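The complex is shown incomplete by one protein chain, all other protein chains being positioned as in the whole.
We call the chains A and B, going by the order they appear; numbering starts again at 1 in every chain.
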């Protein structure tokens, strides 16, 4: 794909070669993301960070990534623009904001809405999540994490065994990550979920079409055995017809240190798109795992910054100029962010 | 007027010579507004962008304009400051925020409230709309658009024929624009509205006092004939006593390509302060006009950036320093924002 000036709407835009370009760029961004260096390449640029549904972390992550490149961020939050409440079309909202900004990130509760924003303007638009649709930057940072946790080499993804757990039917995160992974060779997917939350057939078929192996099970113990990656997700209440049915599944898949030691092979990486439901009875990963060297969930969210910086830099075509303005970061930064 | 350190509260502050100064400055800002160049003249300055009622686009426009000059923006949204809910006076709110910022933009639902903010501080305050009162920067960008669409020459405004359409009684936009236009010579105003939404008599009298011609009509076809500018506005539900009465007027004035070809003279410019009500039965300008060379509504909203930049630069007295820090913008920007 051509990154320059492109909208980033779906993981389907990415071929393996594009991932290589993106991840190489992200690797170059780490020095800024970890506050060793400062770059000002986007000084003077303005990001319109439009969040039509609440997603504080994604909003702050996109905004901070743009700031780290030297750019400014104008945020909007809340479902309705005052103008959209008055009947303004997405076309007009998008076109108006395009005149104020160099790029838009749009989060919207309705599938397809972000594409409408993109269609109305030549300013690049990044999909920050469109309801049950896509959230491509999440899948990209997930895959980047898989790579970094395995020798920081894209070739090492071939042959991995990946267990995906939880709500595989509605979870857009696992759908997008599975699609990206399927670009690699010889993977072994294990899909662990209640029967009514199984991975959609079209995604299973796509993966099979790329000659990967697939196993589906409801059993966590059995499923995680031999997995290189355990990718856990939360089971969401709103997917069930009755509270009783939800209660039956909630907390069904939960991993703690004991479980890890008993059932996971040495070196299994634990991932989760967050948030973890930390309330009693859920706790997909429990607090006792904090500090476990293979719990990658915080490294995973941290990776959102270099990935989003890389996307901004590539789409705004400043990849070769990022380092020209580089200087040392002058302020205190802890060696480790984690306190445990 | 003296721009330096002034509050910008009303279009009544502007004489023709002031408009010339402002528009000359705005013209110098276009190179930054269109991302060919970057200026950092306000680097280190802080704008307090206080929106006590929702107006996402105005808020983002003011903020982005300040950013384009190199300044930082602290936003507040929502009707009540937590402190105002506890009985704090406007005087105190204004004075407190003045200690944090170099300039305030204030949007408030009550007429006169922004003046109270301005009275409480020597920090410059710009009126971002005070309910039924004023919204001077909208009128200034409207007039700037009229000028740019007519040879980019202020002299060319003399003699124009302007049709204003819709809710002329309550629409502060048309009031303010009519006042500014009346500073020029020999205009022909056509006011097209339902009888109960006619232009207020005091504005009609002011215009007549400046020797312009005026025609008032309810008939769109008749009214737009020979107009150089068609300035359309929406008819707002809250102005009518009953839904039935509103329904009678809603969508009464709607222009599409067919209508334009049948009733407008060649070259008639279509303007609208936005948002357009795009729902069926309204559509003051319908979607089929997208891409029409004379549909100026998006150029109009884009003009908000150079106009607001120019006001900031003049009031903060950096007009002669703006270009000292200019450098090339390094990132991708599409040649045309419009996608159609």
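Going forward, a contact is a pair of C-beta atoms (placed from the backbone, for glycine too) under 8 Å apart; a residue touches a chain by one contact, two chains touch by 3 or more.
Predicted model, so just to flag it, every value in this text is computed and none were measured.
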Among B:9, B:33, B:60 or B:97, which one touches the chain that has been omitted from the display? B:97
Based on the whole complex, identify which of B:203, B:318 or B:337 touches the chain you can't see. B:318
Had the left-out chain been drawn, it would touch subunit B at residues 4-5, 41-46, 48, 72, 74-76, 81-84, 86-89, 91-93, 95-102, 119-124, 315-318, 321
Across the whole complex, the chain not displayed is touched by subunit A residues 32, 35, 38-40, 53-57, 59-61, 63-64, 67-68, 70, 72-73, 75, 234, 274-279, 282, 287, 290, 298, 301-302, 304-305, 329-339
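Just so it is clear, only the chains that are shown with their structure count from here on.
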After a C-alpha superposition of subunit A on subunit B, what does the rotation angle come to, in degrees rounded to the nearest 5? 120
Cα centroid separation, subunit A vs subunit B, in Å, comes to 40
